[in-house]
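Here is the structure we will look at.
The complex is shown incomplete by one protein chain, all other protein chains being positioned as in the whole.
On to subunit A.
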Amino acid sequence: MRPDLEIIEQWINPGSHVLDLGCGDGTLLDHLQREKQASGFGLEINPDHITTCMERGVAVIEQNLDTQGLQNFDDQSFDVVLMTQALQAVRRPDKVLDEMLRLGREGIVTFPNFAYWRLRWYLMRRGRMPESETLPYRWYNTPNIHLCTFKDFEALCHRKNFQIKNRTVVDGQHRDRWLSRLWPNMLGQIAIYRITRKED
């Protein structure tokens, strides 16, 4: 399994009720069902991924976060709400984060760091929008319409009064490297955040 999914797995208690926003082919939920006796749903819009989920017995709902929202889910009805590599592709990431913590006690979010040094270097040297192995698109056809840096994300969490319970920074292969821990906003490619609402 992808190393970032292994990291996420460590943060999920056995028997948790989980919602996975943009669950892809259901790899993570399938794993959590087997290894953690987790229950829950994945949301997805890609037809092939939806079919694969059904084939492997992952409960999947065809639903578009941007156009349909999450109104069909009740407040605090999940232990954990996950979103891996999709935050940067939604229309309003701030509202999606609000919704995640409305539905779940905890949210786990992963996204690519736009302040990664190679991207900075690409932009500085060529003066063009960076393309990389984690962001393999042109500016005009990218689904990633809200790219941000670790600092941006943490500033948003601060403004929204979210508590960051854990943060792990990994490289493009989703490996945890000491270098990226040292200077995450420069050397980390992908961040995995575990957030919750601060107790008032």
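Just so it is clear, a residue touches a chain if its C-beta (ideal position, glycine included) is under 8 Å from a C-beta of that chain, and two chains touch if they have at least 3 such contacts; residues count from 1.
The working rule: contacts and distances are computed from a predicted model.
K.L.:
Tell me the UniProt name of the left-out chain, picking from "1,2-phenylacetyl-CoA epoxidase subunit A", "Peptide/nickel transport system permease protein", "Homoserine O-succinyltransferase" or "Amino acid ABC transporter ATP-binding protein".
P.N.:
"Homoserine O-succinyltransferase"
K.L.:
Write down which of A:E6, A:E35 or A:E62 is the residue touching the left-out chain.
P.N.:
A:E62
K.L.:
For subunit A, which residues touch the unseen chain?
P.N.:
17, 39, 41, 47, 50-63, 72-74, 77
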